[in-house]
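Heads up, one of the protein chains got dropped from this complex, but the rest are sitting where they should.
Up next, subunit A:
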Amino acid sequence: MDVSAQHDASNSNVGEIMQAIAEHKGCGTTGGSGKASCGSSAGQGDLPTEIWEKVKNHPCYSEEAHHHYARMHVAVAPACNIQCNYCNRKYDCANESRPGVVSEKLTPEQAAKKVLAVASTIPQMTVLGIAGPGDPLANPEKTFKTFELISQTAPDIKLCLSTNGLALPDHIDAIAKFNVDHVTITINMVDPEIGAKIYPWIFYKHKRYTGYEAAKILTDRQLQGLEMLTERGILCKINSVMIPGINDQHLVEVNRAVKSRGAFLHNIMPLISAPEHGTVFGLNGQRGPSAQELKALQDSCEGEMNMMRHCRQCRADAVGLLGEDRSAEFTTEKIMAMEVKYDSETRKAYQEKVEEERVAKVAAKQEELAELAGASSDIKVLVAVATKGSGLINEHFGHAKEFQVYELSTAGAKFVGHRRVDLYCHGGYGEEDSLETIIRAINDCHAVFVAKIGGCPKADLIKAGIEPVDQFAHEYIEKSAIAWFRAYLDKVNSGEITHVERGDAAIRQGALISAA
């Protein structure tokens, strides 16, 4: 069955609407030279329609979609064929959120049941990915059996997988056969000298390779696999882990290499290296980047291609919107007890409502942007937003587990990242500590937009130079942020306030806690 064709047909009206809007608003090319970021951020922009159709409901491939649509990973692929210094397969804590970690493995049959259960409970769940906890293509039988079962029972769900690329060239036909139209390859280097510092070994053709030789085989296979996929029109996202002092400068070169081979999106993620994870990098004191370092690298690559900045580095069994994790609701025990009826009509109706919301949101932003049209200023500021999804400022300051960060300029509001502020494994932290954590996480922001905020944190934020903004409660994020920025510029121009740059901010290493 042609999954993509069916999917396209069900969304053709929405596609037309979105396309009309995209044509109306144009693309955010005001940033100067090179490629605009609109491919992954706003609407269709300058994307060809067939690609827009593939990404518009995929929360990982479209920043705009990630406010509305959810994904799930099924942990059917425990084996891996390489070793990375940022990964430790032994560690599994339910409060731990990072790639490579899961609470329980599933058989393909259990996975298929879980997908139906989640899809029936969360109608905006549009994407099923296999990301491990090992490498999907080191477990080809389990991976493709799972895809086969799901394409039979829930054909409207998009399939994707995330691989280290070593085995990729051997499985291109199977990937195409099951209509997997999104493949993510983790590429941290194109220079084996650098690769030798990241990968202690690989297992290839019945042999363990180490050092330069291992990294050389890996990079050759990754780039070959990428070329083979893009030749077939399969969308490729490249994930790169930014490891300061090892590959941070080099990732600009990686960016050029993958761009030239047709990759669609590049996702540069900060290294997670807390010592308690027990990884090589965690134990040898290798630090991750600061928020400013990460953003600077992402900005410098953006001239070349679309950058993903909304990745939450989720677990291989994550369920829900990218900023949330509902996997605890769907343990194998609970799923097997569930009576599941897959109702594609209800899902479709729900998703049509979501599309209406999206259209309204984009229209509201356009209106506000038109108001800003006359302004000219070099000022750029970051603001943090507390949201539960749907593109709205709809989360209480004290309940936020993360803040989304937007860069505001006369070009408009651009999503540039997110900051986790939840507490690691609950206990041991007082409220004061939690506020300090939040301030450190959004210290580079001029303002924080919330649905509601108490008096005490409000005063402390003001003291830290971050303006708490609650007058846009339950309104659209981008429209509100642009309106606030307009007022900010007016105040600067009238001399009422002086614009000052903010400092750096910390990227949190801890866990995303679903129960919090």
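Going forward, a contact is a pair of C-beta atoms (placed from the backbone, for glycine too) under 8 Å apart; a residue touches a chain by one contact, two chains touch by 3 or more; residues count from 1.
Keep this in mind: contacts and distances are computed from a predicted model.
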Looking only at "4Fe-4S binding protein", "FAD-dependent oxidoreductase", "Peptidase M35" or "Peptide/nickel transport system permease protein", the name UniProt gives the absent chain is "4Fe-4S binding protein"
Pick from A:N57, A:Q83 or A:T146: which residue touches the chain that isn't shown? A:Q83
Check each of A:G134, A:P244 or A:G282 against the chain that is not shown and name the one that touches it. A:G134
Given the full complex, what residues of subunit A touch the hidden partner chain? 78-81, 83, 89-90, 105, 133-134, 138-139, 203, 206-208
